[in-house]
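These notes concern the structure reproduced below.
Chains shown are a subset, placed as in the full complex.
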Amino acid sequence: MFLARVKGSIWSTRKEETLRGFKFLVVQPITVIYSEDDEAKIVEQGNTIVAADKIGAGETEIVMVTSGSSSRQGLDDKDIPLDALVVGIVDKETFESQY
Amino acid sequence: MFLARVKGSIWSTRKEETLRGFKFLVVQPITVIYSEDDEAKIVEQGNTIVAADKIGAGETEIVMVTSGSSSRQGLDDKDIPLDALVVGIVDKETFESQY
Amino acid sequence: MFLARVKGSIWSTRKEETLRGFKFLVVQPITVIYSEDDEAKIVEQGNTIVAADKIGAGETEIVMVTSGSSSRQGLDDKDIPLDALVVGIVDKETFESQY
């Protein structure tokens, strides 16, 4: 899974029928850099991705995103053309000062 | 899913029989950069990709593309060698000034 | 699918039994840059890839390549360890001056 910060949402009126009902978030992948005193610094890096969200992640929150065919294992209907799903919201305590 | 801008089309006379009937678009992946006042800036980044399109996306429109085996879940016949499908056209209101 | 230019071939005497009989091409991924007058410029970018070819693509031709498990959907026997297949040869008219 990759980590990302939620940045915004996408609206798409003309889309695959099977994708109706999903909320689509624009998320910015991050990398975590640990310093020697074990403090974690968060750096935004890489292209933004659109991930479906069923958990209710809000803007600025850090989420765990599953990609590829594995992302469809989290759906009621696994036969839809979706390749990125928010599978968890990272607790603020994980990256205290940097969240 | 990744976001991309439609740039043009590909013609291929000699191709896999099962790919006949599809329209193939050349799309340029984009990343979205949000500024502090929440305005979204669109930057083209990464190699162009060829995606099949059943929705009817036009040049300069921004689309959502599903990759890999998940893209085949959007097809009537899932057993064809296709790994990128346009699954949605992003509404102009999503990225107002930048669309 | 990604676009690539055919550069050469690979010979491999010691290989998986199920891969015998395939032709393996070395292809160089390209990206397409469209200028404002809609002319397309082709730029070679990224690591070369080895793709199986059943269509008969020749050196210097531009091809469409399907990756991952989707590539196996183009085979008679889908249970072989292959992850890149040439699925189409791009018509010269697509990128006139640059082909």
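Order of writing sets the chain letters: A, B and C. Residues in each chain are counted from 1.
Convention: a contact is a pair of C-beta atoms (placed from the backbone, for glycine too) under 8 Å apart; a residue touches a chain by one contact, two chains touch by 3 or more.
For clarity, every value in this text was computed on a predicted model and none was experimentally measured.
Oligomeric state of the entire complex in this file, given as copies of the one sequence with 3 shown: 5.
Just so we're on the same page, only the chains that are shown with their structure count from here on.
Each chain gets one centre point, the mean of its Cα atoms, and the points for chain B and chain C are 20 Å apart.
Centre-to-centre, using mean CA coordinates, chain A is 32 Å away from chain C. Listed for chain B are residues 46, 68-69, 71-72, each touching two or more other chains.
On the side of chain B, the complex with chain A involves touching residues 1-3, 29-34, 38, 40, 45-46, 55-56, 64, 66-74, 85, 87-91, 93-94.
Across the complex, chain B is touched by residues 7-16, 18-19, 24, 26, 28, 46-51, 68-69, 71-72, 79-84 of chain A.
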